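Here the complex is missing one protein chain, while the rest keep their positions.
And now, subunit A:
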Amino acid sequence: MRSWFRSYLLLVRWTALRMRFLLPLFLIIQTFLAVGIVIGFAYLMPEVDPATALYLSTGAPTLGLITIGMVMAPQLVAEAKSEGTFAYNRTLPVPRTAVLAADLTTWLVTGLPGLVLGLVTAVFRFDLHLHVSWLVVPAMLLVALTSTTVGFALAYALPPAITNLVSQALIFISLMFSPINFPADRLPGWLQAIHHFLPFEHMANAVRDTLTSPAGGAPALSFAVLGVWCVAGLAITLRVMTRRD
């Protein structure tokens, strides 16, 4: 266990060193995205009522986490695969789980500043009063973890070129066709049904309900569905990481 932790810390250091030039870039992209949703999307609507404002403000950080986990992370994993980093790491005497844990840690930390900035922008723009529950921390962690593990699973299982295409498609699906920035009942019935199984709506619910603490309490179902996606993502990623030709 001690050697696992030692490997983990060293790998975090290595990954952080590798990514330190990209970090400011991620922060800018995430902030643009959050500001774009909060301010830009409001232009699409003639009048922003409090309910819409709430959806936009809590949707923005959710989308920020999805962008980091399902777009940026898989694209960098795809690049690492093409560059040979993935193959090289496989030759090192470190547990595969430590490699995965170190990568996840780096990505979670990467997403944090943009998340906070997005929220702050929204609160100022709409003059929102949030009732933040303590569950917001586990909720955000779970959303970030799920989107990153699903992103990793895609990137490890698919060839790099396909990974880039899929991750681009995912951002459009989550931005336009997922009930993140708007209520689910605006979607056609069949799409609503699909979203019961996909992680996007549950991610939005987990973030929104822990930021606003509605009467119904924490969204247990959303937490459970996200947990399943998270475990599936982890399982696929570890399977690919430990596979031998």
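Operating definition for what follows: a residue touches a chain if its C-beta (ideal position, glycine included) is under 8 Å from a C-beta of that chain, and two chains touch if they have at least 3 such contacts; residues count from 1.
Everything that follows uses one rule, which is that contacts and distances are computed from a predicted model.
Participant: Can you work out the missing subunit's protein name as recorded in UniProt? Choose among "Luciferase", "FMN reductase", "Multidrug ABC transporter ATP-binding protein" or "Ethanolamine ammonia-lyase small subunit".
Facilitator: Of the names offered in "Luciferase", "FMN reductase", "Multidrug ABC transporter ATP-binding protein" or "Ethanolamine ammonia-lyase small subunit", the one UniProt assigns to the missing chain is "Multidrug ABC transporter ATP-binding protein".
Participant: For the chain not shown, which residue from A:A60, A:A80 or A:L119 touches it across the whole complex?
Facilitator: Among A:A60, A:A80 or A:L119, only A:A80 touches the chain that is not shown.
Participant: Considering the complete complex, identify which of A:I28, A:A51 or A:L92 is in touch with the unshown chain.
Facilitator: Checking the options A:I28, A:A51 or A:L92, the one contacting the hidden chain is A:L92.
Participant: Of the residues A:H129, A:R186 or A:R244, which one touches the chain left out of the display?
Facilitator: Of these options, the touching residue for the absent chain is A:R244.
Participant: Need a quick check: the contact residues on subunit A for the chain that isn't drawn.
Facilitator: Missing-chain contacts on subunit A: residues 3, 7, 10-11, 13-14, 17-21, 80, 83-85, 87-95, 244-245.
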